[in-house]
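All protein chains but one are shown at their positions in the complex.
Letters A, B and C mark the chains in the order given here, with residues in each chain numbered from 1 onward.
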């Protein structure tokens, strides 16, 4: 079964290194046979544009998704506003699907704090927030211009994260589709 | 399939109303056909008693468990120490099992902050922290001496929590037992 | 000394009850002899409008401020995006000033989770996040149309919050103005 896992970019600041991180993650997903688009808040963000009717494409993407990856820089120990606005526009589209979070920072902590804040948000949105996460530290120096990564050790972490994410994607999908007796 | 869901009490302060809350939860689990014991840190807590060899019973209980319920008062917006010590003694016993958290407070917020802190801890322990939670507010007046509850609206919330918890307990168990093709 | 304490509204959703809460807080501040304006992200929020040059008025307001009050609804256990964007546009304007946070929710918890998330953000912005907070619960029924409050017990809480906020406003101002020997 081919998985479909979109990537939500949390920021729209020009030149954000998070773009590179998202492209790196997308390439890694595609190389594992996963269908994946990057969702950019820039495409949704005009005055009042997060109203329900404007976010239809984002809603369709999440409806079709088996899981979600969030790529987020850390702004003042928490999440960027535009991405939070995106997250707050949907609800049942997320239900009982797993989510993995990739933090991005110019310092050495790789977004460790925004990852924790986002976990509690995603739980409230009824997603399964998995343990494995990416901590892209010193991100300005981390990526090559072609979207590859300079430090190969991140690929091992990514493998670990995808192993957990795909496991939940498959298992929860079976559950949602009623293939497992849940005793009701 | 009969589920087995222990209850971890996070505190050992004498006379804690959390005991009553834990007994209420246990009664509710048993009435739904679930096997459930209450684990009390008092039984484990002596000097250095949280060392690996002393927590064998707790390890056996979690190994056999399909899910976990945590009952925790909120101390200064976070968790009581003894319960945290209990949580920190195990690891793989928790993996890929769901956990529901019941906050207990004498104020009106029902432990809303300790629930969030515990969610991030339980994710790190590889559990699935579910959305639905119990917020036992004004807990000193909430329970009758026989462990029943004065405000029946809590039973509806409990139903909601158990519906989600049991769903995950069944689905993740099927996953752990290899009954679902996870594409590996 | 007359204090100057602006109120930052975190949301711009039409008809948000947070507007009423902000007006209530403003009235309470003014009645205590404090100068206070409400800052609304709607006035700043157009495509890319949070860029540095557009937020000059907000910057001037915070430069002149002795303290800050944040009024925030809770969206999915965390903060609304537009307010977070506002917060992320300034930096030294906040330094060594106290901040009080007022949560707003339609449920019974009064924004308890967004308050905690905002505390860690405000610390990172070098503000002093004070303990006392307002938890405006069941906010849709809480305010009269004229911005007064139906449940007078909130005014006691507000007194407690302002006592703490004003104490820090005065003490930190004396510190920033070099009136206290800090041993350097």
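Assume a contact is a pair of C-beta atoms (placed from the backbone, for glycine too) under 8 Å apart; a residue touches a chain by one contact, two chains touch by 3 or more.
Bear in mind that the values here come from a model prediction, so they are computed numbers and not experimental data.
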(message) Tell me which of A:137, A:165 or A:180 is the one touching the absent chain.
(response) A:137
(request) Please pick, from B:80, B:110 or B:175, the residue that touches the omitted chain in the full complex. (result) B:80
(request) Please give every residue of chain A in contact with the chain that is not shown. (result) 77, 108-110, 112-113, 116, 135, 137
(request) Would you write out the residues of chain C that touch the absent chain, in ascending order? (result) 1, 3, 96, 116, 119-120, 123-126, 128-131, 166-167, 170-172, 174-175, 179-183
(message) Suppose we count only contacts with the excluded chain; which residues of chain B make the list?
(response) 45-47, 50, 75-88, 113, 117, 120-121, 123-125
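Assume only the chains that are shown with their structure count from here on.
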(request) Determine the centre-to-centre distance between chain A and chain C, using the mean Cα coordinates as centres, and give it in whole Å. (result) 30
(request) Take the average of all CA coordinates in chain A, do the same for chain B, and state the distance between these two points in whole angstrom. (result) 29
(request) Return the residues of chain C touching two or more other chains; collapse runs of consecutive numbers into ranges. (result) 77, 113
